[in-house]
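Apart from one protein chain that is not included, each protein chain of the complex appears where it belongs.
Let's look at subunit A:
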Amino acid sequence: MMNYFPDEVLEHVFDFVTSHRDRNAVSLVCKLWYRVERFSRQRVFIGNCYAISPERLIARFPGVKALTLKGKPHFADFNLVPQDWGGYVQPWIEALARSRIGLEELRLKRMVVSDESLDVLSRSFTNFKSLVLVSCEGFTTDGLAAIAANCWFLRELDLQENEIEEKKNDWLGCFPDSCTSLVSLNFACLKEVNLAALERLVARNPNLKSLKLNGAVTLEALQRILMRAPQLVDLGTGSFVLDRDPNDSETYKKLRATILQCRSIRNLSGFLKVTPRCLPAIYPICLNLTYLNLSYAAGIHGSELIKLIRLCGKLQRLWILDCIEDKGLEVVASTCKDLQELRVFPSDPFGAGHTAVTETGLVAISSGCPKLNSLLYLCQQMTNAALIAVAKNCPNFIRFRLCIRDPAKPDPVTMQPLDEGFGAIVQSSKRLRRLSLSGLLTDRVLLYIGKYAEQLEMLSIAFAGESDKGMLYVLNGCKKLRKLEIRDSPFGDMALLRDVGKYETMRSLWMSSCDVTLGGCKTLAKKMPRLNVEIINENDQIKFAHEDSQKVEKMYLYRTLVWPRDDAPEFVWTLEKLLFTPGVLLEDQWSSLTN
């Protein structure tokens, strides 16, 4: 029946299909739908920039307006991927610039971005509106200056946790006076800023809803900025420091009054430096907050922190340091009844002292906050009993990441592995999509995961398992698995090679400090034409190339239609194939490759 509708009707119907997975599914129905979908697709998500080439993207989706690209593997966040591994955005920007694509939004994660890329980006797309860079590197404030100066309709510039070299230029001052369209600005990861230019910018951008400042923005400047932007919904403070008694300070009094005018703030973060006595100024905001991020606020702890939390009755997402301690988590549990997401980070990652949160805090949260569905918890220890209780109290986990500070630490009460505890979590949370394991774990937990975690898409394994069987339980059982990352676990060639077809159903597999050998990896690479098998070999092992029995320190494999990548550095070896036909692109591969 749908075949009798004109294309415009189909297109209109497809407009309601927004998720990229659904659109991929739509495109597989028939040739007509494929064609209409292809020309009308505006938002494209590419989970691995090496899975496909920019030319193919442009050929298939000439109407693309918003592109998301991800580069380095996740473990790059933890320094496991060497500098210069890759993930360059330059070829993408160059190809898009050469084409007639009217790019408006670009979102990059873990990619290497150069000033030149930013410059070309800023000058090639007249309607460019939004740039979001997450955990990227390779650029300086010169690149930011180009974006500011040339993107006349910029709405969003969001820099999250990037490594940016700061030059002595005033990039913020490069926004022209005619720039009045900003909605979101985040430069919290920079150290410096031109305060005067910032204040003028905020004053002329009345649609600004999200503003995240850096440590160079003083309390005085914050007050002036908030005066100009009472409409903010999302605020990241900079330096919340006063060098005198707040009661004696005009600035502080003004700040309190100004904050009372900011009735729309629902998300609060920052406090990179803080004088705790100034915190009462933000108490009025706390009542309506739904997201509070204090993961950089090492200066807020103890009773000050508790006082703050007690006011946040509507909180849905909380990111906090472990100086909150178990007692503080009990306060969270009794106050934040709507809590859905909790992340607890270590305030002292390499310290000799105890980590202040344990299983007690987590159990308290689970019993007070039954809506909890997303957890990241770095703690000192965990017990099976606690995990079983958490599983019972909170059956709605979508993301569950637990990291016990000592790798491979058992349940301290029973000295048993934590298999049963994690088993309870995967059995009770039927919608679990992401899981990170830690503590002492045998193959048993992997058996449970393979058996129960039917919706699992991403799994991180560290210092776990006993044999190849463990890895096989996961590969055989988790049908929806997309990303598997394993470090320091005893899985070898037998597990790697048992079901090579599985890897084409996944985005990527990372294995480091495991037992896979060079020979095993070579075999895999030869068998699978559409997988890129990379060996990352930083130690200068000259003999390495000839000894197939040699264990591989780091292996990263991913499905791709572009093999080999031509920008791999010397220490990344892309293993050879027997047969490769790059020209053949089956349409159903697109959806699998870009998910």
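Worth a mention:
Rule of thumb we're sticking to: a residue touches a chain if its C-beta (ideal position, glycine included) is under 8 Å from a C-beta of that chain, and two chains touch if they have at least 3 such contacts; residues count from 1.
Just so we're on the same page, contacts and distances are computed from a predicted model.
Only one chain is not pictured, and the protein name UniProt records for it, out of "Glutamyl-tRNA(Gln) amidotransferase subunit C, mitochondrial", "Trafficking protein particle complex subunit 2-like protein", "Auxin-responsive protein" or "Radical S-adenosyl methionine domain-containing protein", is "Auxin-responsive protein".
For the options A:Ser40, A:Ser135 or A:Gln223, the residue in contact with the chain missing from this view is A:Ser135. Between the chain not shown and the residues A:Cys403, A:Leu446 or A:Met506, the one that touches is A:Cys403.
Only one of A:Leu255, A:Cys369 or A:Ala462 touches the absent chain when the whole complex is considered: A:Ala462.
Which of A:Glu55, A:Asp77, A:Asp499 or A:Glu576 touches the hidden chain is settled by the complete complex: it is A:Asp77. For subunit A, the list of residues touching the undisplayed chain reads 75, 77-80, 82-84, 135, 161, 163, 165, 189, 191, 215, 272, 295-296, 298, 321, 345-352, 378, 403, 405-410, 412, 415, 436, 440, 460, 462-463, 488, 490, 513-515, 538-540, 551, 553, 569-571.
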